[in-house]
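In this view, the complex is presented without one of its protein chains, the others remaining in place.
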């Protein structure tokens, strides 16, 4: 028993409202000081030429944005409802932290990426909203690692710091190093997974009551709602901020192809590793998505359809094997209790995605992309005008390490903050139970 | 006991088919006489210039239409599944009345707004379909007020008259008075809420059996499907019929921001008002949406992001407090039994939305909007060319009163019609039970 156990008090009546109000008031003040509409959304810049109105960025990004938005709230939320008595917290706390997180992400990412230096204002439009959803996705991945063991106040803290770290990491990787990562295999999945795993490690509970850490029939069906909406809209996720035109088109196709392949191999390995060849719902709910994670970096590149198929093929296998063999080892050897198996769905496939992206970038040639295509896709302009494809490959690889480092170091620090005894997390015997936080 | 109780007969075998057939046959005849495709959907006006084909309104409204469509059928339908044994009726009767209502709305709204006077035909396209969904939304809001206590025949009557009233009210407010209400804080939410509350008041059941008027675990999870799809697609709802270009773009951003803020404050107040700080699922399912309702009028205006944040902040608080303190008072003092709490989710936030819209309109200046922006947004053309922003604010305020009056008077009249003893509503002891209408 921990030194602090006597101090544990899961009553949220003061803590949670205080945190919510302070943070939301801070958002109002900061939005008031910093956030303005960008010209595409501002009445002042109205263009009366209808042809130009119809070229508003809204029409080229909004359908993708809505798909991503569904993934964040329905996809992640319902995917985590699989636990027998933790569905309210899964979908409800996911809702809370995502809704708060997107606000903070608009600010953090805005300071780094959308600041108008002449006025000191952040100018936002639909692309910022997509990026805010991306940023929050990394914190929701981390939530999957600690699901059932944390209080909503801890989740708010995890999200506040997670979004902050994400914005810095993203700025370093995408802007300073000019790494391409349209669907975020590195910046979203590697960072999010290792951030969550590091937190879970620090919060290790040796005497955790595992009795309720399982599903019932209908909770597994609810979780399939999450799985399917994630799976269906992942092509939108990986193409949402790609270059308009062929970039978005290709990113979507590659992701779709990769995902379809990982379904087939996830089923195969699930059957192969179970007694009597029966399928395990956990694998179907998670490993089928690995192909989408792993195409996060290379989706907009000319990775070719069969390349995407191979990536999905491998990730379906690796992810399922991870659930069967690695998750128990992580708990017994490394003391990491990974409730949703985020290491299998986001960690390993994210690493593979980063590597595939580095290789694909290094192999890019003018013969395949044309000179204009290469410049446009890899942004070989300005300071990066003289970068070669193989150099780009090296920077892509560096991106993997940076995302990993941010996740592990950040998560460890946050873990120790969350270990403080007054955040209201549940005692071991009440983990995975809604009724300590819900009427 | 009411005078009529001995006469109550919930057998629908004659009544329901008769109503359905008569009304659907009337639709066929009226569609045959009046409804035609508008030029954007008619083969006769084909334009061979591909650039023009690609400017078909379909491409600028259809994704928003589909989001709104999901809100009407999945959003409203599943939001009401929270009752333990009334999910079939919630989602099934919602389906029935919405499917009928959109047909009648195409006609009613068409006569007032899309009539080609030279031919006497109503010319429809995707925008009419969005407006039909909007119209039906007001009747589904009213359904929330009487959920569990009415027969499907009563709902069909409520919808027939509700759609009719809506079309008249909408014509007066939006066309005659040139009030702006893109997302319908007034025409949809105020009207719908007070229409439903007035009906509920007239149908007051003093001896209602409240035993089944509550949720079970999985019915609450089902309801979260409704909540999330409403929450996610509300930005599309409030921007669906705004001006193309910056209008739609801005309306979407404002709604998104307001909604994210009301989630945080709804959670805070829910925890603060409950014993031991536990959250109440009813608040999370409903009050989180209040920010979307309250941005219905001002969303397309230059309300600013922090303005939207403040609106969401306040509505999350007010709506949750309404559930805790006002709903019990409405029942005990005013004899209004509001099953879904529509007064908290649609009534009060709708009123706030109307007021916010009036203030924002009154404060509109050329400095912020530019002259062209102001004229375009508020339609200061033709008969309204000389209207000032502050006058517009006054008309906006008048819109609130008209919507309220239509709702209260119309609902009272409809309530007395529905009180007639032969519509097959359930006796007190069978309210909130599917098995009187479902196998």
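Going in written order, the chains are labelled A and B, and every chain counts its residues from 1.
We adopt the following convention: a residue touches a chain if its C-beta (ideal position, glycine included) is under 8 Å from a C-beta of that chain, and two chains touch if they have at least 3 such contacts.
What you see is a predicted model; the values in this text were computed from it and never measured.
When the whole complex is considered, the residue among B:125, B:247 or B:307 that touches the unshown chain is B:125. Contact with the undisplayed chain is limited, among A:119, A:175, A:210 or A:370, to A:370. Interface residues of chain A with the unshown chain, by the touch rule above, are 55, 59-60, 63, 67, 217-218, 220-221, 224-225, 228-229, 231-233, 236, 244-250, 252-253, 256-257, 259-261, 263-265, 267-269, 271-272, 274, 276-281, 284, 288, 302, 304-306, 309-310, 313, 368-370, 372-374, 376-377.
Residues of chain B in contact with the chain left out of this view: 11-17, 20-21, 23-24, 27-28, 31-32, 35-37, 40-48, 50-54, 56-59, 62-63, 66, 69-70, 73-74, 77-78, 81, 85, 87-88, 91-92, 95-96, 99-100, 102-103, 124-126, 129, 152, 218, 222, 225, 436-439.
In the analysis below, only the chains that are shown with their structure count from here on.
Summary of the copy comparison: rotating chain A onto chain B for the best CA superposition needs 120 degrees, to the nearest 5.
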